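Omission of a single protein chain aside, the complex is shown with its protein chains in their original locations.
Chain naming follows the written order as A and B, and within any one chain the residues start at number 1.
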Amino acid sequence: MSATISQAALRELVTEWIKQGKRVVGPREVKPGCVLYEPLESSDQLLLEGFVHPANSVKEFIFPKHEELYGYCITGNRIELIEVKPPAGEQVLIGARPCDAASMPILDHVFNWDYKDELYDLRRQLTTVVTLACTAHDDACFCTSVGLGPAAERGSDAMLLELDDGEYEVRCLTEKGKALFDGKLQASERVASVAAGPEKRFEAQQVWAFVKEHFDSPFWPSETLACLGCGACAYTCPTCHCFDIVDEGNIERGVRARNWDSCQFAMFTLHASGHNPRPDQPSRQRQRIDHKFHVYPEKFGEILCTGCGNCTRNCPVGMGVLSVLTAL
Amino acid sequence: MSERPEFEPKIVAFVCNWCTYMGADLAGTTRLEYPPNVRIIRLPCTGRIDFNLIIKAFEIGADSVLVSGCHPGDCHYTSGNYQARRRWILFRELLQALGFDLERINFAWISAAEGHKWQQLVKEITEKTRKLGPYKDLYQISGSGDLASSGRGASRCAPTVPVEACGSGAWQCAPTDEAALRETCRRLLAEGKVKVLIGYGKRGPVFVTRPDDVEQLVWNDHCLANLTVYLKRKEIRALGRPAIVVKACDERALVVLEKESQIDRKEMHVIGMACQGMGQEKCETCDVRVPRFADEVMGEAAKQPAATGARWKSLESLLVLPTAERMDYWAGEFERCVKCYACRQVCPMCYCERCLVEKNRPTEIEPSATAKGNFAWHILRAFHLAGRCVGCDECTRACPAGIDLRLLNLSLAKAAEEHFAYRAGMDPKAELLIGAYSLQDKENFIR
Partner (left out) sequence: MHNIYQPDLMKVIETRQQTPDVKSVKVRFLEEARGKEFSFRVGQFGIFSVFGYGESTFNICSSSNWKDHLEFCFRRVGCVTEALWSVEEGDVIGFRGPYGNAYPTEEWKGKNLIFLGGGIAMPPVRCAVWYVLENRADYGDITIVYGARSVADLVYVDELDKWAKHPKVRVVRCVDPGGETPDWKGEIGFVPTVFERAGVSAENSVALVIGPPIMIKNTLPVLYRMGILPSVVYTSLENRMKCGVGKCGRCNVGSFYVCKEGPILTMAQLARLPADY
């Protein structure tokens, strides 16, 4: 026994969600050839085929690229802090890839390991994730090398799997997912077949061992020469979560906010004294691999990577973690 | 009973200390009345006016801006105002492309003796602005006075020419050229003429240090990157004397870099590859095709005539939009910006040790990926490349958010050509555009 929904019915549902005031986010072709996860204004903007992975990730919707922490008003030597409104308003991520959905339970660890980041937690609670299983992959995908796959269920509240006739099998995986699709599905006998994922490209365990043992190896300088030190990989990565805290405003009022940051920027670890523990690109690239494949698993038991391939696709010079990992 | 008008325009005037400020002072001491709507910001010289300041004025609520200084020939610092004038010409073009209402920005020469002119101009600008009404575009974008961050609205897309997919592999002679390239590189390395070869590999740039590794090199229609960006990176410089593979469009960057004293052409070996086009939008109108200053050139150039007349074609879809819609378009584009700075890092001209956006004493450009921070960044980036951008379009290709940065670069390249007959990186003997000036630079917009 399974449940299915037609594309038309699915789009009708999307329209309903939008009408209900939910923020509905899904893959959208913002311009020819450029597909991004974006808030949808109408259901016809939702793209369900013709792409492997949007150029960005869904993390922006639970961990915004710029988030105000609080405001402040300065009058003489009096300061008044203005609290931010807690995140409110339900949102539905529809058409998320399994690699994006899986990133969220992985990120939950760091945002909750002692101090609970309620800004993040509240957004998570307000979000229902409807994943779209993959029917194709490209050269940059490597979800199977990090324990995931084209229909991996981690982090999904419901999953859509394409059937031969263009309809979708819907698997409701959590109460949230069930509630979202309540009464909208057809009972069915049809079960979707799951596509074969990409071939395994490397052994994640070996990466951990390599980074620990070869910290000072000339491997890093030689394999990372092409890196230009931008933040395209980190910012399009579903699991990168490094951030900066800045004050912005004028002499009377302003906000303290957090912004995405990337360990690839030269100033990321620059001390005020001028000392920089990671003074060159090889050491910064090493940190990226180290953090994702050694530090995070050591601390939280999970690899900080879901193999979505965005880093490789978005890297202006074709690098991404894959090039380093396969060279190991 | 006279009605008090509801709207009192706020005019911000950036004036130079020696002439216009004195002129305004003179207006005061000679009791010439002028509207109190003007707020004067005094600077040593118009040459010092950074364009972020003008943008900032609008961000915080100015309805019009006046920029004024000494007459040409009278600058207290000899040539500051000439430098400024040239920049003003280019900046106006950029503002036009962005959808700013140029009626809101006024330029003038007012000397210390021209108290009357100051009075006249301020009256005129105030009345003009009163009729135009409040200018809220940038103020609203910047979220000034509003603690809530601007919501994430929909992105508007102006009709743009679609970027064709990367080439179809239908190049003539490519495998032969590739073999010739590898052989040349093998020889260079084996003979010790260079220590590292910067070239194209299967997946991206490669840095070959051993003769046998030249097999990594490729030459085909996927060789998109502008490799000249690596010449200034310290990890590459540490490898020793380089040989570098350049297409003709990339080579223009070498010309500019050398004129700006960033590289020494003698310290590298340049292998020029004649190109049949990479399927990018820039290739359709490319008129360079064959590197002109390389140490050796190989490969076959595309045969069909260059559609150079159509070089500004992509701008048409932008310029056909009315001003307000143009700004809407850019607001939509910039909203997707995540401040990854891929555009900056791929650009061979962005070689500053510390970019202005990374400075915080003071913070000139907010690093946040807000509408305000993004607008300020992209205006800065485009303008700092005015007259320097060689049109390799790497910034556009690198942007993960699909922002059409080349439109900004093109509008400034067009301005440089139309006003100054200047194309960056074409003539090694030509004077640089920015940093130089001519007594004949056009003045028709300056009062």
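What we mean here is this: a contact is a pair of C-beta atoms (placed from the backbone, for glycine too) under 8 Å apart; a residue touches a chain by one contact, two chains touch by 3 or more.
What you are looking at is a predicted structure, and each value in this text was computed from that prediction instead of being measured.
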In the full complex, displayed partners of the excluded chain: A, B
Out of A:Ala9, A:Leu48 or A:Val84, which residue would touch the omitted chain in the full complex? A:Val84
Of A:Ala3, A:Ile18, A:Val52 or A:Val110, which one is in contact with the hidden chain? A:Val110
Of A:Trp17, A:Phe61, A:Phe142 or A:Phe268, the residue in touch with the unshown chain: A:Phe268
Subunit A residues touching the chain left out here are 69-70, 72, 74, 77-79, 81, 83-84, 86, 110-111, 113-119, 122, 215-216, 241-247, 249-251, 254, 256, 258, 261, 263, 268-273, 275, 277-278, 283, 287, 290-291, 294-295, 298-299
Touching the hidden chain in the full complex, which residues of subunit B are there? Just list them. 360-361
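The definition used in the following text is that only the chains that are shown with their structure count from here on.
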Subunit B contact footprint on subunit A (complex, rising order): 30-34, 36, 38-39, 41, 55-56, 60, 65-68, 71, 82, 221, 225-226, 228-232, 234-236, 244, 246, 248, 250, 253, 255, 257, 259-260, 262, 265, 267, 280-282, 314-319, 323
Could you pull out which subunit B residues touch subunit A in their complex? 60, 147-149, 152, 154-155, 157, 160, 162-163, 165, 203-207, 225, 229-230, 233-236, 336, 338-342, 344-346, 354, 358, 363, 366-370, 373, 394, 397-398, 400-402, 404
